[in-house]
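One protein chain omitted, others in place.
We just call them A and B in the order they show up, numbering each chain from 1.
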Amino acid sequence: MYIPHTDIERQQMLDVIGVKTLEELFRDVPEEYRNPNLNLPVGQSEMEVLDQMRLLAEANNSTDDLISFLGAGAYDHFVPSAVDMLLKRGDFFSAYTPYQPEISQGTLQAIFEYQTLISNLTGMEISNASHYDGATAAAETAITAYYHFKKKRKTVVVSPFIHPDYIQVLRTYLQAIEDIQILIPDVNSPDEFLDVTPNYLNDDTALLLFQYPDFLGNLYDYTTLIEQLHQAGGLAASIVYPQVLGIMKSPAAMDADFIVGEAQSLGLPLNFGGPYIGFFTTKKEFIRKISGRIVGETIDADNKRGYVLTLTAREQHIRREKATSNICTNQGLNALAVAIYLSLLGKTGMNDVSTICYQKAHYLATQISSLKGFSIVNKAPFFNEFVIECPLDAADVNKRMAGIGILAGFDLSQFDVNRKNQLLIAVTEKSTRESMDYYVNALQEVLNA
Amino acid sequence: METLGDRKYAKTDEWVKVEGKNGRIGISDYAQDQLSDIVFIEFLKEPGEQVNQGEIFATIESVKAAADVNSPISGTVKEINESLMDTPELLNSNPFDKAWMGVIELNDEKELESLMDAGEYDSFCESR
Partner (left out) sequence: MPESTIYEISSPGRMGFKFPNLDVDSTELPESFLRDDLPLPELSELDVVRHFTNLSRLNYSIDSGFYPLGSCTMKYNPRINEVTSRLSGFCNTHPLQPIETVQGNLLLMYLLQEWLMEITGFDAATLQPAAGAHGELVGGLIIYAYHKLNKDIKRTKILIPDSAHGTNPATSNMSGFEIVSIPTDSRGNLDLDALKGLCDETVAGLMLTNPNTLGLFEEQVVQVNKIVHDAGGLVYGDGANLNALLGIVKPHDLGFDIMHINLHKTFSTPHGGGGPGSGPVVVADFLKDFLPGPIVEIIEEANDELPPLYGLVTPKHSIGRMKAFHGHFGIIVRALTYMMIQGKDGLRSVSEHAVLNANYLMARLKDTYTLPYDRICMHEFVLEGVWEDIPDVHALDIAKRLIDYGFHPPTNYFPLNVHEALMIEPTETENKDTLDRFTEVMLKIAGEAKVTPELLREAPHHAPVKRLDEVKAARELVLCCWTPNPENE
């Protein structure tokens, strides 16, 4: 399929090349390995493939079939119709990286606007064109800090209350840089984090990485901690769930140096975990130290405004082994989706969606806490994700709830073995009062059973 | 392409001009031409620090390339030309004069013997 050559054309082309058969074009391939048998099916038509793909899709239970209160790093927000319709434009999705800026102004300006929107949302001075996801963006803050201090500061202090996948990715990324150590403060509960962590900060601290809200949903003011960190000479990186920034203040106001995170919740469907998009914002002073593509404004030969990829001397194709990162891509189409989402919702819409998420989550939390045997664990304020303590194993609760069509939440024993009875629940604007009341009744039944 | 006779040159395209006990260093005309429009310079050594012959003194970026500036001599850094950070384009227009990069108190004058004079450097550039 998709190969347009006719027999006549093929023959004409072979004649011009000066060979008799297609086979001759592969004479450099060692004969003993050439033309292997591929134990694979033969090609099929669109109709047949569509049927098979539909069968696979129907073999799942999606959020069409289940009521979901699962969060833990991926959130079921509503994606406005206009977002996907614009992404389907072939001039966006079938274009390449804008290396020829004169014919890529659409892509370049869209990324430039994405950079602006994300900077304004986070309150930071600049943004790059994005990383693969929130976890890799977080890992890149550690690498950036390490090289910023010219390898003289070798400790990365990491909050134990960030998403567990993010800590794993950080370990993967740093494993071959043998003089870096990852230090996780010994803290018993999130409420103690602000008090205990300063003891771990010293003149070897390159970076402190924490999350807002933290993995268990808690909101804290990190201003004092960041002050102490800066006094010790290190840099602060905060992972942020972007929806929270619709109503809550950003760690930029607490003087964070980097704000990164997962922007899936800004216009991308759940998609079983990817592709997502990691946003990366920072202060102007670090602009030459960060990795990833960056779009800048300039003028053309006629003095007309235009956009180009800039500061490319940082990147792998120029620095090669001296590049601090090998990243060669940005999540292009996904950055466009985020730009469209933020433009559509705008000032009012982002405020609305955040407020709605907050209020619905607090409604559900209140209803659950009125059930005998269940309680809310969070002592700090929370946004749209919170932890409940159950009278039985969270795994058990999940299983029973799944049986009646509800994804009850994230089983926190997978995060900390001491939290076997705890469930992390996320609420978005898609949860209705009905579905939340249904959830509460279901919990009641689980208890009675 | 310009090469001045009053200084010595390293294979990595830096020059050093002896001024009494010190050596003033910079990049050659050939180097700035290869890099084309220079947009940024970062000094990796500060006054008071030691630098060894061949050690990276600064990095320069143009739109198309990034290059290390290696010190052609060892010694103590006395001065760095911080004004280059605001006007890196001087490195293109005035590599031998206004765009000097640093002044280093020489540790060992014998090191100069390992560098090329103007004629040798010219021949070297032609062969590239």
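To be clear about the criterion, a contact is a pair of C-beta atoms (placed from the backbone, for glycine too) under 8 Å apart; a residue touches a chain by one contact, two chains touch by 3 or more.
Owing to the predicted nature of the structure, the values given are computational and were not obtained by experimental measurement.
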Residues of chain B (touch criterion as defined above) contacting the omitted chain: 37, 39-40, 61, 63, 88-89
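What we mean here is this: only the chains that are shown with their structure count from here on.
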Chain A and chain B: spacing of chain centres that average the CA atoms, whole Å: 44
Residue ranges of chain B in contact with chain A within the complex: 39-40, 42, 44, 61-66
Contact set on chain A toward chain B in their complex: 150, 288, 311-314, 318-319, 322
